[in-house]
Structure formats: structure tokens, C-alpha cells
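Mind looking over this structure? Questions follow.
A selection of the complex's chains, in situ.
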Amino acid sequence: MRFDEAYSGNVFIKSKQNYEKAQAVIYGMPMDWTVSYRPGSRFGPQRIREVSIGLEEYSPYLDRELDEVNYFDAGDIPLPFGNAAKSLDLIAGFIRQLLQDGKIPVGMGGEHLVSWPVMKTVADNYKDLAIIHMDAHTDLRVEYEGETLSHSTPIRKIAEYIGPKNVYSFGIRSGDKKEFDWAKENGMHISKFEVLEPLKEVLPTLEGRPVYVTIDIDVLDPAHAPGTGTVDCGGITSRELLASIHAIANSGVNVVGFDLVEVAPIYDQSEQTVNTASKLIREMLLGFVK
Amino acid sequence: MRFDEAYSGNVFIKSKQNYEKAQAVIYGMPMDWTVSYRPGSRFGPQRIREVSIGLEEYSPYLDRELDEVNYFDAGDIPLPFGNAAKSLDLIAGFIRQLLQDGKIPVGMGGEHLVSWPVMKTVADNYKDLAIIHMDAHTDLRVEYEGETLSHSTPIRKIAEYIGPKNVYSFGIRSGDKKEFDWAKENGMHISKFEVLEPLKEVLPTLEGRPVYVTIDIDVLDPAHAPGTGTVDCGGITSRELLASIHAIANSGVNVVGFDLVEVAPIYDQSEQTVNTASKLIREMLLGFVK
Amino acid sequence: MRFDEAYSGNVFIKSKQNYEKAQAVIYGMPMDWTVSYRPGSRFGPQRIREVSIGLEEYSPYLDRELDEVNYFDAGDIPLPFGNAAKSLDLIAGFIRQLLQDGKIPVGMGGEHLVSWPVMKTVADNYKDLAIIHMDAHTDLRVEYEGETLSHSTPIRKIAEYIGPKNVYSFGIRSGDKKEFDWAKENGMHISKFEVLEPLKEVLPTLEGRPVYVTIDIDVLDPAHAPGTGTVDCGGITSRELLASIHAIANSGVNVVGFDLVEVAPIYDQSEQTVNTASKLIREMLLGFVK
């Protein structure tokens, strides 16, 4: 991790050299040790940076260029292999610093559990925070095979922390019955299967509120994102996900932080998923950091 | 971990331990020796079982859990390598036993030719049987380079056996001219390219009839199912296929058997196709076995 | 390369043995040395031919068979590795010969720059030529890192040669701002993101005109064409591309040449992209060569 000291790793394309002046800060959370299925997302952030070099700097969707946004890439947060609790503490500490310095956190995972300390810390900072969550999975478990620090629990944790009514999930196509029931009973929004249309209905109700956007890449169909731990058919296309990001960008919500998680390069034939991830981050930087 | 207790090593997730009480029986037909292009589907059934362990047991599409269905996994039928005639006999014998015992056969291929002895045996058991067939290919050849026992012939065989008017093909995008002509001349239903919409029109006409559903995974576009012998672009999405299964499940037809064939793991990047196959089987178990 | 002499390489399925009588001539342009990202498209033409053997000869889309079209496969044009200027000269010379002999050129790339000498030579032959261009990228740069002979420049070159108003680009989702601005200022048609719908609007205006069709395989989403140098999410499906080809085939334009470029087999999991490419060429042969 770096703020101002010399750094010898790749950074996301067009990152500025100066932390102080940056409006947003990109960072990686290379943790994958609580996943129950295929690990490997620890390498996601570095590969996303590497292929970002091939991105066009201009978005024909938003008619804006990366040079118009001031962001700094802090590298990956060094996390202790196999120690989930300590890793989450380190992430929380890092985010507290960013928020103190007035930065918008832009996270790259890593498994989805890394979003929990980020969302919690952002919630401590912004009253009335809402979460927009796009994912194949509910992630609403209390624990997974005895572990509460599991990649299946982050949305449950933040929903309990800020209240389930402030959490909006989209594109969900997997979970156990109890998770769906809990959401229903507690007034949490879940849109099954679809993202764009229900999101367009929700966005006007969130106008003016601070919003944290957390995207699990597996909200995409495996055809569009094979490079992830859990491949679950029936997902959305990358076109729908791009359009959903643009819908948020063009709405009246105030995005105060966002992340993209669960990119696992080892399963990523033809580098399709890492390239998609880097384009999604470009679009979010251009659309959310104003 | 086990010491002496019952062990359920490599069976489809949530299979029950007891054959007698089972309503449906899952079995693999690991044969791929008549395919003219890329072999490898012999390993399909085993890999589908292996990844089924990662499936959620609950379907948010059908609001039903696997525990609500009683099925037994009989493993793979041992078939003699390179001997197509004998393999088909063995399959037919196995199915006869299942039907005598009142079970619903749930087959996993293997090449599509394996469906022929199954469909024939089911037809012997159920008068007025109709076939719902989803596939990229017509499979209506009389023979292929001199061999009548070929992966290109099973639908022709069953169509001649029960009458072409009782066979309904969907999603077809490849075949030779003669095959399409034969279907037309003989009143067999072929929906080119599309599955869901024409299926919705056909289903009401089949209400109350016994129906066998045979799905060649290559009805999906290669983007959604790269792990198959013949990749042919222009196919449907996994969402359309899921919706088609649900349409059958919610119709008034009586599904008396079904199979999913041509899953070839060696070509299956990121295990996308085997995971899709295992989810499709979950949905068919939940939707068809009532 | 061959005209009549003995040849010992694969040819596209159903190619006729006789150059003189052929209406169309297939050829490969195995060049990839100016690409700025992943090379490998030099192997595209050979792999497309190889898998073409698995194609059905009949198109259920167009109800026509390959036997009804008379085409000759001339093999790959031998191009000097690493020498772009000389390669383009050789291509131009080859095309001049084809046009003198009254043949329709059917090219397979190779990188997109190979289309430049082809289009130029065709333009010299057909007054009032229009270009239909399907691609993820504008390819409208003047130069790329100092080189004017770059895979990013062919559409700019032909637009300047025949006038930007005669070039119609579809499906574009990447480029720098200057490229889009140049197109706008110069009256060149660019349809962003979509192909089929805007194409249907454009086609009637081109009726009766000679048209050259150039397709970069990356107009497809990476889900549908992972085997290419640059994977850029948000593209169209193979169904939309097939439908677009059929729209041209069924319009009143006069296709006088066409190509398909940027197929790079090394990145092509499960041979999906090369199979798609060979089907696209089949459809174009059946639809464009009348």
C-alpha cells in the first residue's frame, strides 16, 4: 500500500501521482480465504490494473475522459494470508483514513467479505447511507458452516448494521430459502434475476441520499464473467450491467464509495473478465466521481 | 468425513439413500463413441455430480427445495467402450427396470444417441407419449456416413417409432436440407432458433399427455455452454432455457422422464457448462417431479 | 497462395477446385504485426478453414446450400513477417488480380489493417462504393504511437479515400474522443453499441450501390468471441450479427466484396470463435454471392 512513498507496482490507467489532490482512491483487497468454493480472487486487483493499460480513456457511453477525474491508486492493502479477522480490521483502518482525508473509496476484491468493513466504515461516516448491491447471491447468511466471517455473510452484516430497509439487492438468483425469507420479513429490497428495470424504479426513491455501490462480478452471467469463484447461469449481460451503472450515474443519488469484487483471474479464459472489470471501473469512475 | 456411517461421495446433491422409496432415479450414460466431431461427453455425468455439491438446494425460480423431492442417484451405467449397439441395449434394459419399478428416469449424457433407447422404452410404457426436444441440431438423419447408430439419428428414430406428429423440436439451427424437409413433410414440429415463445404455444396442446423432455446442452449458445462437442453460434441464453423449463413445469403436461445430454467437460472453460447442467437438472427435478 | 497449381493445404468446406469458374475467391491475410495488444490473428484463416469441415452445408436461415455458390479458396497470401508496408502491397496486388478476373473477394484476417488495401483496391474498381463496417472500435486514428500503418487506422484511411459520407460504422463501443468527433464533423455514420436496428435504417438508402462489408469479429461481445486480440465487453450477440448479415443479404445492396478479421485462435476457448467465424462466412457466401 502506498500514499506518497515511492511505489513499484502497476497502477490503474491514468491514476494521478498525488494522493492529496485525489478525489477518489483505488485500492485492492487481495483476500480470498473464506470462500467456500474456488479461491483465486486475491489476484483480481493486480490483473485488473494490468489490463487497464489497454482501456480507451474515453467513454462513448458517458462522453467523458479519465483525465477529467482525479484519482489515486494506492495499490493492494497487504493482508495476512489465512487470517480473516485481522484482514477485515486492516481494511477498516485503511478506509477510516481515506474517509478522514475526504476521499471516495474505490475498492477491488477479493472475495465479497472485504466489502463488509468498507460498508460499515462508510456507514459510520454517512448518516442515512443506502447500499445498492448487485450480485448473483443474497450473501445474507448469518454464518457459513460455523464461521460468521464468511463470503456468504457481508450483506447480512451491513443490513443488520444500517437496517435492512436501507439495502437494495439486484440480480439475485441464488441463496437459501431462509435468506430470501429474512429479507422479505425485514423489508429489505431484493430484485430477483433482473437489475436494470427494478433499479430504475428504486433510484428515484434514493435521490439525494449517500449511496454505496457494491458489485459482485458474478451478477453477470458466466458467459460474460467466467473468471469468478462461483459460476451460476441465468445472469445478466455486460450490456445490462453497463446500463445499470449509467442509470446510477445519471440519477440523483450521491455515490460516496463503490467496489467491484470476486474477480478471479485463474478461471478467466481470454482475460475476458479482467478486461470487463477494468472497463466497469472506468465507467464507475467516470459516472460516479463528479 | 466418515468412519462407518453411510457415505454419499459422488452422487447428485441431496440424492436420497434409498432406491425403493425414490420417485425419480438419476443415472449417467457415459457414451461418446458415435460422435462425428469432438468426443468427451462420457465424462459429463461424473462432473455434473461433482459440481452439484456447490448448488444451492433452494430454487428462487420455483420456490421449492431439493429436500421436497425424493430421488436416488444410481451412478453411471457401465457401457462397453466403442460398442454402440451393446451400449444401447444395456441402457434399454436399465430403463425397463426403472419403469417397472415406477420410477421417473432422469438421464445425463453422454452423446445424444443414448436418448434413443430411453425414449423408445418410455414410449413402450406410456401410450400417447410426446417428445419435447431442445437442441441446436435436428438429429433427424437416417444414418451418418453409413452408420445408423449415430449421434445424428436419435430424433429420427423416435419420430419414426411414435410418429413424427408426436415430436416437438425447439431451438433448431443446424441440419441438412433433407432433415428439415422430412420433418415438414411428415408433420413433425420444428421451431427454428427460438425455444420459449413457440414452446408456450405448444404446451397447451399437450396438456394431460405424458411427455418426455430431452435437452441437448448445445441448444444453448456456445457463450453459455462451451463444454460440448459441437459449438454452433446463434443459440439461446441460459435464461431462456431456464424459463423454458419453468414453462413446462408450470404447464399441464405430465413429465414422465427427461434427460440432459452432450455435456463435454474437457471443453468447458471455468466449469461453466457443468455448473449450468447441474442447475438445469436441479430445476427439472424441482419442476417436473411432483 | 494458389490459383490453379497443386495445393496441399486445407480449404474452406465445399470450395470448388477451379479458379476460372469461381464467382468468389476466399483468401487469408495472415498478418498481425501492427497490433498494439495481443497478436495471434495470423492463425485465424487456417483455423477457420479447418473447423469449416464441421459446418452443415445448408443454412436454415437462408434456405440455401453451399453447393449453390461457386467459390474457390486460394489459401493464405504469403506475407513477410514484421513488414507491414510490403504486406499491404502484396495484398493490394492480389486483390487487383481478383477484380480483373471478375471475382468477389472474400477475405479472412489477420488484423484489421489488412482490409485497407482491399477496400482501396475495390474502391478503385467500383465507383460510388460504400463501406459497411461492424466493429467494437472506430479504427479512425491517423496514427498509433507514430505509425500510420496500424490496426487502429484502416477505417480512417478508407474514409479519407472515398469520403467519410460513404462509410457506415455499426456496433462501435470504443475509441478516443477525437475519433468520434472527426466522424461527426465529417458526416461519417457511426452507430454506437447497436448494429441490427440502425443497419435496417441505413440499408434502404444504399440500395443498388456497390457495398464492401468489413466485419471485425470483436463487434461481438467477448462472451460470443473470446478468440480475438482485444476483448471489450458490451458487444452484440452472435444472433444479432447473423441477423445483420441476413438483413444485408435481403436488402437491395450489391455486395462486391467482404471480409471477416481479427480472429485469434490462441485465445479461443473451446474453438467457439473459429466455429462462429466459419459459420459467418458460410452465411455471407450464401447471402452475398448471388
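We call the chains A, B and C, going by the order they appear; numbering starts again at 1 in every chain.
Just so it is clear, contacts are C-beta pairs under 8 Å (C-beta built on N, C-alpha and C of every residue); 3 or more make two chains touch, one makes a residue touch a chain.
Because the structure is predicted, anything quoted here is derived from the model rather than measured.
The complex is a homo-oligomer: every protein chain shares one sequence, and counting across the whole structure file gives 6 copies, of which 3 are shown.
In the analysis below, only the chains that are shown with their structure count from here on.
The pairing of subunit A with subunit B is characterised as different-residue: of all residue numbers used at this interface, under half are used by both copies.
One simple way to say how far apart two chains are is to compare their mean CA positions; for subunit B and subunit C this gives 38 Å.
Subunit A and subunit B, compared by their mean Cα positions, are separated by 38 Å.
Touching two or more other chains at once are residues 221, 223, 269 of subunit C.
Remark: subunit B residues 37, 172-177, 180, 192-193, 221-223, 226-227, 230-234, 267-269 touch subunit C in the complex. For subunit C in complex with subunit B, the touching residues are 54, 56-58, 60-61, 63, 65, 221, 223-224, 237-239, 242, 269-272, 275-276, 279-280.
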